[in-house]
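With one protein chain withheld, the remaining protein chains of the complex are depicted in position.
Labels run A, B and C following the written order; every chain starts at residue 1.
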């Protein structure tokens, strides 16, 4: 079996296209953002990527229908001066370092074939504290990419992230650069404790400006509020039980 | 060495054949059921599958004769309007995700070659409690497969199993679907604590009706009773020792 | 890099040759026995096997000279009616299941090329207790091999080893059988706690009779006595410290 099996539904011809990647990762920021884009922009699926480097697993949907785990590629032809757009989403990242390379390398080959020469990967940047208004950190392959990104709100912090960028969000940039693609990573600040739709919203706010789209991000704000509720309930329960504990303590000594 | 080495004893020519898979897994439900079918229907072995993705190990039988770990394929030509049948059994599943893909992919290739176009995988569905009359949960590749399955007693529960289907029982469906095969998974409810012949019996009851076989399942009921005895003895011992403990406790405070 | 790299020093032409394998394993029984044979019979090295499935490591000898970890093949032409003999020894077994298959498969290819059609693997059989006179357990590919083995002192126990034979000692038999070789495993009983030269002596006593060699096994007995001394000292120390502990306990309560 080949390392990576690609099933094209159609093979679009793009011109100076831009890939936006959002696979599972820290706070699921990239995946949430990329899936929101696909839905919001009514994008067209043109390829499925299967691989022995993904888990040996099928998903089962609400109707009991199965589907082999995979990555999906959607596209949208640019209008009103916007660039052609491709989105990469998926169920899982490659399971091993070698698998990560095989999958990202196969993806770059597809991009070259259909006419994509810019790669933007989306991810979360774990800051290990809760954040109200998550900022968006950037990293690029070319210094000329920075001014426009800074204009739309991306921050560049000296030497951060200090541990580099790991997984598909890093590798697609590293391998894309070897093929002379322009590459950008946008990382939304996130606690890293929960799935973080608010961080995804920050990333999309910045990305929408960069790509020239007006995006409706209200559904992400909805999800963020639901998670706020859950976390505040957990917090309350914790405080109550701590209070109860201290009352117990008092009784014990009283 | 090739990833998968297939030794054909003969190469049957089948027509619209059905594969039934039963490899080791949760409660060993699939393996018990598939091996019962091979024995009960006097099926003919036609191929052995060896692989570097199986453990580097030989089994030793009662006469001290060794055998390299493998998967076995048996077949039975259909009579009285029944479909041609193939059964896949084996000592182990592939050891790694990649190995799982290689083995399932090689199996699908054999199926295509000999004329099988339907795949039914058997497995256990862990419910983490003891169950008297295990139900059988289903998942399929095509919605049209559901009515007949529901007729013979298969249940479809919205969004279950929520974690998908992992291993050969999932992968053969996912890869089979890519080759336009009709694919079904039958999962017997099982506690997951023990080897579970009663769950295997439930699965075979349903499968026998679906395939048009009258199967003698009494030997599985025998095995189930043996396991009942063992588990009830363990339970008694636990209760006795707990009772003894509480007597000790009384003495201690008395 | 190829999975397995073979360096022939010479390529002997043998006739119905016998391979004896002794790689590291339980009690190092097989390795001790095989290395003793190479030395005792003044055998000639004819090939070195390197592999990316062995550790990425060189050994350093007493002169500070390095050597890449490897497997060695030695041979001895048969005289006085004895069969041609090949011995496989080495620093390590393959690191992964896949590596084990690659190494054993490459070894079987060499054997076919040079004219070996019988495989005898040597190993330890862990019994988790100290044994004065270790027995030798056997397993074979063909029932006709058993009578001669039983004559020279090999035991066959119904269904043992129950977990099969794992690693090169199992795989060379399983893969050899696929090439119609006659295959035998000789397992010396061993506690499994220490390197066990006494078990290796038992294995060689049996093997010497089977192959028609009178072997001087006194050096293995020497090594066994050294290990006896070490283990009895450890035992004494343990008992002394336990005695001391109980005196302490008495003082404590006294």
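One rule holds for everything that comes next: a residue touches a chain if its C-beta (ideal position, glycine included) is under 8 Å from a C-beta of that chain, and two chains touch if they have at least 3 such contacts.
No experiment lies behind these values; they were computed from the predicted model shown.
Taking the full assembly into account, the omitted chain touches A, C.
Of the listed residues A:78, A:115, A:135 or A:161, the one in contact with the hidden chain in the full complex is A:161.
In the complete complex, the hidden chain is touched by one of A:116, A:183, A:203 or A:220, namely A:183.
The omitted chain makes contact with chain A at the following residues, 3, 94, 97-98, 100-102, 104-106, 138-143, 146, 156-162, 164-168, 170-171, 173-175, 177-178, 183, 185. Even with one chain removed from view, chain C keeps its contact list with that chain: residues 1, 5, 7, 50, 52-69, 95, 99.
Simple rule for what comes next: only the chains that are shown with their structure count from here on.
Path length between chain A and chain C in the chain contact graph, taken as the least number of steps between touching chains: 2. Summary of the copy comparison: rotating chain A onto chain B for the best CA superposition needs 90 degrees, to the nearest 5.
In the contact between chain B and chain C, the residue numbers used by both copies make up under half of all numbers at that interface.
For this pair, chain A with chain C, the centres built from the Cα atoms lie 53 Å apart.
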